[in-house]
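Of the protein chains in this complex, one is absent; all others appear in place.
Here is subunit A:
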Amino acid sequence: MVHAYKNNGYNIVLDVNSGSVHVVDDVVFDLVKVVEDKLAGKYGTAAGKEEDNNKSADSSWLFEELNASSELSAYSKEDIREGIDELLDLREAQVLYTDDVYENYVEDFQNRDTVVKALCLNIAHDCNLRCKYCFADEGEYHGRRALMSEEVGKAALDFLVKNSGSRRNLEVDFFGGEPLLNWEVVKKIVEYGRSIEKEHDKNFRFTITTNGTLLNDEILEYVNKEMGNIVLSIDGRKEVNDAMRPKRGGQGCYDEIVPKFQKVAESRHQLRYFVRGTFTHNNLDFSEDVKHLADLGFKQISVEPVVAKPEDWYALKDEDIPKLCEEYDKLAKFYLERKKEGRGFNFFHFNIDLEGGPCVAKRLSGCGSGCEYLGVTPWGDLYPCHQFVGNEDFIMGNVYDGITRNDIREMFKCSNVYSRPECQECFARYYCSGGCAANAYNFNGDINTTYKHGCELQRKRIECAIMIKAALAEEEG
């Protein structure tokens, strides 16, 4: 399967199954899909069987068939012949027209005994902001206000250690609500984690997500010492942020948090943090918010589409998608400009690791929710992930008794790219891993489906991310 697209003046060919990326000229761009169809017509798939591959013979008949094609009339015979030969060379090197050979492999991989390697601790089901799009129901997760106790937190770490097998690095995110409303317990849990690491040969990687309003120097010092990452919530421009992220009294939080977040970023040497925003139907021009965050000096930026019910007033609508795609294009150009000027920043969704990215098993087997990654409520219930918290149909057990609903774990374990019919024809499946199970469930009532808007935007982001790689490679010569 080949995905060929144009972006920012680049002709890009992604060989989906091998992950290879080729930047091509116009003649090869116009040939690549036609040649794929011709080869598939003759051999069943464009890859063909190895014994059928005869480059010289294929080159001759392809040239005969395509030479007179009106679609290629703009090109010389020599260019068409050269283009065909180069495509066949790439096929021979197994970096183009490769088959999907992973389905059985991934099923075997998923049937392995999984371990729990990450927990999202909902340390506070309470919040001092009243963000209008909060999926956590302003911190309460459709339940009661509650703070996690030290005892539950320690039991959660014990559960993690006990269920993590030989995996050494264990991730624990302090999430909410607003985790700083329960800061003393956060510290106690971190200290407990550090105290048991050695005896179990584990390494806890703690992270925290905060709205920043309660941040102070003492907390920052501790975070910088103990937390591998800190996620700072801010939506971008003041008017955009304050419209959606007011305090209890209705006033916005922008003025209060920006200086604190700038301090966090500098104190961490502009690494190991993210400012993270949400865009909604109300700020479709979200590239302006990313620019604003970059202009404030932030180097690690993540701004993401809101997840909302279709009837919510701020939900993204079908007709918003083309505008949002344009925004990603604008943002990609801005990203490159700033990089060239030596003032670059990272945009989370444009980060793509083509050389050192995950193996195919990881890419196809889903995010790990429900088996490798679990959400924990303040009172110790286990859920497939933070997004499911509050939906009691998904309670999987608790930190004391462990997982008691193996049926839920199995359902999530078996959810992957191949269990979602829509993914079979999608070029992005090796980059999104089949998408978010919670989004799929919230929109369709079934984790083995896809969320249309999310998929469309994901595809666009991946196209932009690969284009950026092409542009940077060109610059490096």
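Quick note on the criterion: contacts are C-beta pairs under 8 Å (C-beta built on N, C-alpha and C of every residue); 3 or more make two chains touch, one makes a residue touch a chain; residues count from 1.
One rule holds in what follows: contacts and distances are computed from a predicted model.
K.L.:
Which protein name, taken from UniProt, belongs to the chain you can't see among "Six-cysteine peptide SCIFF", "Xanthine dehydrogenase family protein molybdopterin-binding subunit", "Sulfate ABC transporter permease subunit CysW" or "Homocitrate synthase NifV"?
P.N.:
"Six-cysteine peptide SCIFF"
K.L.:
Of A:Trp183, A:Tyr373 or A:Tyr418, which residue touches the hidden chain?
P.N.:
Of these options, the touching residue for the absent chain is A:Tyr373.
K.L.:
Give the residue, chosen from A:Thr209, A:Thr377 or A:Asn448, that touches the chain omitted from the document.
P.N.:
A:Thr209
K.L.:
Any idea which of A:Lys117, A:Lys154 or A:Lys260 touches the chain not displayed?
P.N.:
The single option touching the absent chain is A:Lys117.
K.L.:
Using the definition of touch stated at the top, determine which of A:Trp61, A:Tyr105, A:Trp313 or A:Tyr400 touches the missing chain.
P.N.:
Of these options, the touching residue for the absent chain is A:Tyr105.
K.L.:
Go through subunit A and note every residue touching the omitted chain.
P.N.:
13, 17-25, 27-28, 79, 82-83, 86-87, 89-90, 94-95, 98, 101-102, 105, 109, 112, 114-115, 117-118, 120, 135, 167-169, 171, 173, 175, 207, 209, 229, 231, 274, 276, 278, 300, 302, 304-305, 307, 348-349, 351-363, 366-369, 372-373, 385-387, 430-437, 439, 454, 458, 462, 465, 469-470, 473-474
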